[in-house]
Every structure is written in structure tokens, then in C-alpha cells.
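Note that this complex is displayed minus one protein chain, with the remaining chains in position.
Just so it is clear, A and B label the chains in written order, and each chain counts residues from 1 on its own.
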Amino acid sequence: MMRFASLGQAALVALVVVYLLAVYLLPSQVWMGFTINALAMSIVALSWNITGGFGGMASFGHAAMYGTGAYASAVLQVQFGVNAWVAFAAGIAAGALMGAFIGALAFRYGVKGSYFALVTLAFAEVLRICASAFEITGAGRGLQLTLQPGVATLQFNNDRVLTYTLLLGIVALVMALTAWLKYSRFGAYLVAVRENEDAARALGIDTYRVKVTAMAISGAFGGLAGAVYLQLWLFIDSSVVYGVSISVTALIGPIIGGAGTVWGPLVGTLGLHLLGEGAKTALHGAPGLNFVLYALVLIAALRFLPQGLMGLAARIGVLGRKGGDDA
Amino acid sequence: MLEVRNLTKRFGGLLALSDASLDVPEGAIVGLLGPNGAGKTTCFTIIAGFTRADSGSVRLDGQDITGLPPHRICGLGMVRTFQIVQPFAGLTVQENIAVGAYLRHESRREALAEARRIGQRLGMGALLDRPAASLTIAGRKRLEIARALATGARLLLLDEVMAGLIPTEVTEIVGIIRQIRDEGHTFLMIEHVMQAVMSLAETAYVLNYGKMIAQGTPQQLVRDPAVVEAYLGHGAAARLQEAAHA
């Protein structure tokens, strides 16, 4: 499954893998804690990548799916006492449904480009306002899970190494699914829709269905990311899980790492978090400055790295004749 | 195989198609001619399901397909190409063709194999691993045909595949189309340039200002005064006659 277009890409990926393994050996717990955050965010980046990267439908509101996953899982656990595993699965399903719903509405009426970005943003905003207004979602107070570490409750907060390992497993699974999609008929159709929708329709592709399915898959990953967040922090509130910073983080990582590649979202998100963390240390923990940095990197990437870091790496040490954006 | 009846289409005040009908028998190569802006492409977009006609009907193999979406029509065995060639720029030539092949081959391996086979058949064997964006105009036109063919369609609607090509390239494409026809495919092809069609089509229709003004063999059509007028302007036929007599 895994093929690299160049030595550069292979080296970049190797670097990431070595880092992720080295975290086990680093003496300081700080690295692991920080990388856990980065991995958790890279799930929503991978979610964005399905629609925004492969499908070319850039959303500004992936928090809509993220928050829905988190809230669905939290409401079931807190308000209805549902088992954490079931609630977790329900969170994924809820994210998928929300994605499909937004997609079905938007694509039914031919919304695309910047309009699609704004529609998704508006949906996230509507959901944020609703979640902060209704009692069942904890209104303005948010929802808190009872601390009860254990396998049955999916709470591993007391074991950092286990948490890290589980997150690595989840990210690896999502990436494997992404790779599988990429090399399937559906993946080819999604890219065809991105590159030229009319040509795709002429070749027998039901583009509406492809796009809605992509939103559902992306929504499932987004819901997963939200449900993971809940289990990590045991607390959610609407301004966090439905907030813009989720939507923004979801899109910056893939664009910088390489949208429409399997490794790009992880590479970008990890790189950004490292950069942000470094800046935070250098500037003594100034709040919000990491976002300034992310934004500047985003602007630079749009101008100078149209295919992100993976695209840049692809041009270093090209293997064989085959150009392109493999891996 | 294809029966188009009384298509009419308005864009605001402009009557792009008016009561246009045509027939394409199985195994034929039929031309659709006419000057720029005559409504040829509009006719294709309606037949292939991209636009709805204001009135009229389209039947494929006896089945009414009026108003079906393009992907359904493609599934029934009719596919269109675009006058402005539209390759999937981020994909290689083989992957481009595979997008068409996926319609009948679910697995990636089979779709790629089919794409390779069709690419080679269209003389693109050496280009298969190139990014589609790097192709020349002639290469893109071929890719357009290859992708359409890969869907397994039996009826291909080609929109000006010869336009912008140099004579040797035209000769090559003519050879390819003839060969594909001999393998059992049917063609309806739009050409703006008459000569290109003369050597291929058995019958041709001529559109002018949205109306079908003539039908016949290409040889008959070039002698038809209405056709000559459409191409060369009002009074041209009379002037040609005079010139011939003088």
C-alpha cells in the first residue's frame, strides 16, 4: 500500500515515525503529553483531508462534526448513563450523520467553493449556539464525565503511555483507512470530482453521491476526533468543541503538510504543534501567539508550498519516472 | 440507436436550439456540423443529460432517457467528450483513463489494466505515467477519447476532437476513430471544420441558429446552397453559382 514518490518523502515520513517512537524513550513526560495533543488534533486534520484534500471541498466548519461527535458521546454518557464504548461509537456515527446532512443540503443546491466554506462555518456556529442554549447539552456550563478510570469507561487518563499508544493506534487506523480509500474506486472518483466535476459526471460518476459520501466519511473521522477529545479531557463545552479554533486547526495541518496525501495531515499537524510549542517556550507561554504563527505559516505555505511539505519532499530525490503525490 | 426528437432550448432571449431532431444508427459515424454558435455543443449537453431541454425527447436503444442525469446516461452506454478538453490535471494519463474504466471495473488493478490496454490502443502507451497536465493538445484530445472509451460506452459523442490539430494529427485521429468504429462502436461527432468529417461520416446534419437546416452525405451537403450560406454568409451560394458559371 505504501509507496513513496521520492527519497525526500520517505525521509520525511521516516522522521515522523522516528519522532513518534522516540517519544516513548524521552525522559520528560512533557513530550508525551504534548504529542498526545498533537495526535488528537491530527485526527480532525485527517478528517478535513478527506473532503478538503482529496475532494477539493475546503470546509471552514469541521468543528460541526467534531463537536457533534463529542456532544453525542457526552450526552449519552452523562444524561442517559450509556456505556462509554457505545457512546464512543455513537459519537462517530453522529459525526458521520452530521457530515452527510450538511453535505446533502449543501451539494443538493450546488453550493461549492467559498460558499461551501461559509456554509460549513455557519452550521458549526448554529450548533455552537444551540449547544450553549439547551439543558440537555449542559447549556453554558458544558458537560463533565465522572472521573472513573478503567477499560469499561474508556478512561485511561492515569496511564499516559497507554493513552499515547491508543492514540497512535487510532491515528494509524485512520491513516490506513485513508490510504485504502485513496487507492480505491471511491478515492479515484473523489479526486476526479475535485479536478473536474463535469468531466467526472460525463464518465458516469454520480458526483453528488461521491461528495455526500465523502462528507459522511470525513464526518465519521471528525466525530471520532471529538469523541477522543471527550475521553481525554472528560469535559467539553460548546465554545471549545464547536469553536473556530477546531475548524482552523483542522484545515491548517493538512494544507501545510500536504492536502490530499495520506501522511500530510499528520506531518503538518505535528510540525505545527512542535513549532507552536517551541514558540510558546521561547515567548514564555503567551496565549494565542501559536495561532499567529500557524497563520503566518499558512500564508507562506499557500504562496510557496502549494502541495505542502509532502509536495516539497516529493521533489527531493525523485524515484523512477513516476511523478505525482503518492503516499 | 440514438433518436433525438424536436429539442428546443432557450437561454434567456436566445433560441439556442429550435426543434432539432437527429438519428444515429448503430455502428454509424454521424457528423453534426454548423458554424460557431449554431447550437451543436448545446445539443450535446442536452443529449448527455447535462442540461434540460425546454421540450423534446432523447431515446437511446429505444429507451426514453430525456432528463436522466449524465452518470445514468453514461451507465446506459453513451458518453460525451468536451470541446474544451478537461483532463484531471492532478492524475497521470493512466489514472485519468482508469476513472472511466472504474465504471465497469470496481477493483483498482483491473481498472488500471483496462486503462493501460485502452491507452496503448490509442497510441498513448509511452505517455501512461505522465501527468495529464503535461500533454499537448493532441494528446489531451486522445485522452478525452480514451477516457470515454474506457467507460465501456458503445456510443461516443465527440465534440470537436479535431479542432486545433495539425493535419498529420488529424489523419491519426481519423484512423483511430475508424478503427474503434470497426470494433463495434458508434459515433456522433461535432465538427466545425467540414473536411474532417468528409472522410469519416456517412451522414451528417447541419445546424444553423439552432435549426437543423440540412441532412445528407457530406458530399451532398457541401453542394447544398443552404449549407454554403450558413457557413459563408448570406448570398454566398448565389455568388458561388455565378462564379462557377462565369
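Please note the rule applied: a residue touches a chain if its C-beta (ideal position, glycine included) is under 8 Å from a C-beta of that chain, and two chains touch if they have at least 3 such contacts.
Going forward, contacts and distances are computed from a predicted model.
Student: Tell me the UniProt protein name of the chain this structure doesn't show, selecting from "Serine/threonine-protein kinase RsbT", "Carbon-monoxide dehydrogenase large subunit", "Amino acid/amide ABC transporter membrane protein 1, HAAT family" or "Electron transfer flavoprotein-quinone oxidoreductase".
Tutor: "Amino acid/amide ABC transporter membrane protein 1, HAAT family"
Student: Looking at the whole complex, which visible chains does the left-out chain touch?
Tutor: Touch partners of the hidden chain, whole complex considered, are A.
Student: Which candidate, A:17, A:86 or A:130, sits in contact with the chain we can't see?
Tutor: Within the whole complex, the residue contacting the unshown chain is A:130.
Student: In the complete assembly, which of A:16, A:244 or A:275 touches the absent chain?
Tutor: Touches the omitted chain: A:244.
Student: Touching the left-out chain: which of A:36, A:50, A:111 or A:202?
Tutor: Final answer for the missing-chain contact: A:111.
Student: Give me the chain A residues in contact with the hidden chain, please.
Tutor: Interface residues of chain A facing the absent chain: 58, 60, 105-106, 108-111, 113-115, 117-119, 121-123, 125-126, 129-130, 132-133, 140, 244, 248, 251, 255, 286-289, 291-292, 294-296, 298-299, 302-303, 306.
Basically, only the chains that are shown with their structure count from here on.
Student: Hey, how far is the Cα centre of chain A from the one of chain B, in Å?
Tutor: Each chain reduced to its C-alpha mean, chain A and chain B end up 43 Å apart.
Student: For a test of understanding, state which residues of chain A touch chain B in their complex under the given definition.
Tutor: Against chain B, chain A makes touches at 183-185, 188-189, 191-192, 194-196, 198-207, 260, 321-325.
Student: Over in the complex, which chain B residues touch chain A? Could you list them?
Tutor: 48, 50, 69-71, 74-75, 79-82, 86-92, 95, 98-100, 102-103, 106-108, 111, 129-131, 147-148, 150-151
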